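Only one protein chain is missing from this complex, and each of the others stays in its spot.
Letters A and B mark the chains in the order given here, with residues in each chain numbered from 1 onward.
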């Protein structure tokens, strides 16, 4: 049970907070919604929270009946709430989806134990089948093996590249038609800003798409695109949700950290600015003549790649041939290489081991 | 007009990140830190990386230092390139420079003066055979009323500005000092009260800030129109544009953003040009320091709300990576500009040497010259959804206030219009007539169109 509500019916406090919910007009408001600034009660919060996500799914036709959908499950708050809400909505509105949880085990001793525990609990609680794919399955190497082969210094390159592909490869392995991820409005606003800060116009043009990779084998979509992080954090709080969500380590040094903090400062000053950033991202006039990196597929694995071999295959090549440094470093080989590096910088902030 | 607003109609100075609120404060507190990457070199023994001559005075990030002359020439080169490659100034132009007293507009004054002097010189030495020299004037918008600044301070400041300008010869430069409240037509009896009332009706702090910037642009337009200027030059610099890129994004103005970050902006009656587009605020302040260019810091006006949050974010990014502002600018440059972001009038480029003319003449003739609907207040071109909303309102044909409201972009709607819709009438009645009249004329003509359509249909039926 969500923390303090465990000790039963508490008397409503007799303080300034006892305003009524603007939606039902009956119960005491418990939350100020960042999106609308409305004060609503717990019960109404659950209704509007879930309804809005349903609406997003319907308006954007994110799913078709009969699809097999992989829910990217990291054990973090976003994916945990996502798994719950999607399975609930699937039941309630008869989406007809074949849902399963998909987790990636990098094979780092100790690192994923907790989060995999959370995911396993989700499996039982929501009755969703859980599939765990390991780096060993996907690449033939665990992260620990890679570290052994190349030392601690360079493994971030591997992490970034492998991690980026792992979900797609896992989903392909499990014959999914679609992947859903828990990226929320704050995440997307942050990505818009980061792409502006690093001049990545190609990513800027597609980072606000609710579904990406439609031309690829497995599209990814983000049902939480318009959902505020604040509400996702609060969502499990008042329910019978598992509480011990695993925190990542926040790195205050990277400029990703600055951007996140900037967004939170903005949210305090003007909550709608998060949605405004997303709106800006959707409306940018990106000239059609802007050269977009061509997206082909990797000759070896079929993954999207602008080069002959995708970055992961290049790295694997090196590992398998005992030349692990192959493919590391800024070979100004082309847009592909650049893209991977920037992605790496981006993800580096919240990845730590 | 977020454009002009980005860095302020009155020049980049007080509003761009370099000298705005928090950033400026930080700089003064820690001059050593500010100079960390771009600094006055002290005791370095090497020579200037450019001319190998003088001792390096400026330590630029990453590269070899530059001597003062080379540093100035480097910045002047960027300025001149922006002016010439965008055909910003023609020999027949009278240029009105918006001076805020801050470093950016101060440098712009110095540079445009240098260009003018050279033109005057060649005109004189050629016995009036060369192209005539363009004229330059200086405008200062006095915002004491909204800033609640004591009158004597403003007086001192304007005297300073006048003395700075008068020290620059050859080329007489008139100084125009206009109080912000002059944007209200001369008929209104108490302009100060009207300005205060309309600003007071805006609840949002950021909205108030932006509204005043819009008024400042209007004020510059008015000075230019009344005194026969043909161009308005702003000191908006790369750092200010970088801030604007982020703040516009944050305000949901992603669509209209590219209109504000180009070298040229002809959507106003008098076109606006930004020759310092590629110079960083830091570089400009440094040049002021090196050349002891007198500034007028009394006039510094901190920005507020989201604008100030963005300014401190950008200054933090700059500390982490000095080229970040350029990267932001580069991103914005990849967005598609609007048709009004270049000079396209017939014969505009005739004065150019014939070898340069083709560069400007491949103007896409298919592109509609100027059909954008602009926000009544800020001048942002309307996005599709804003146009849709405007169309819907027009078709319902009702009160004028609804039409005015529909002529405001979504951002102004949120942050500038009062929160109580029943006060819209009062709010619009207080706005400068210049803004509302445009809607009146537009709606009158569209009404005429509708009537004509109606009559035509009638004819058809007969």
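Please note the rule applied: contacts are C-beta pairs under 8 Å (C-beta built on N, C-alpha and C of every residue); 3 or more make two chains touch, one makes a residue touch a chain.
Criterion: contacts and distances are computed from a predicted model.
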Listed names "Putative cullin protein, neddylation", "Proteasome subunit alpha type", "Ubiquitin-related modifier 1 homolog" or "Exosome complex component RRP45", with the criterion being the UniProt name of the chain not displayed: "Ubiquitin-related modifier 1 homolog"
Chains still shown that are in contact with the chain withheld from the display: A
Option from A:105, A:123, A:200 or A:267 whose C-beta touches the chain left out: A:267
Of A:105, A:123, A:168 or A:187, the one touching the omitted chain in the full complex: A:187
Residue of A:19, A:206 or A:308 touching the missing chain in the full complex: A:19
Residue touching the undisplayed chain, where the options are A:49, A:126, A:162 or A:238: A:238
Contacts of subunit A with the absent chain, listed as residue ranges: 2-5, 10, 13, 15-17, 19, 28-32, 39, 42, 74, 76-79, 182-184, 186-187, 229-230, 232-234, 237-238, 243, 245-250, 252, 260-261, 264-265, 267-268, 350
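In this text, only the chains that are shown with their structure count from here on.
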Interchain centroid distance [CA atoms averaged], subunit A/subunit B, Å: 40
Contacting residues of subunit A [partner subunit B, same complex]: 192-193, 195-201, 204, 255, 258, 262, 265-266, 269-270, 272-273, 275-277, 279-287, 290
Residues on subunit B engaged by subunit A in the complex (per definition of touch): 204, 206, 245-246, 248-255, 257-258, 305-306, 309, 313, 316-317, 320-321, 324, 327-328, 330-332, 334-336, 383, 411, 414
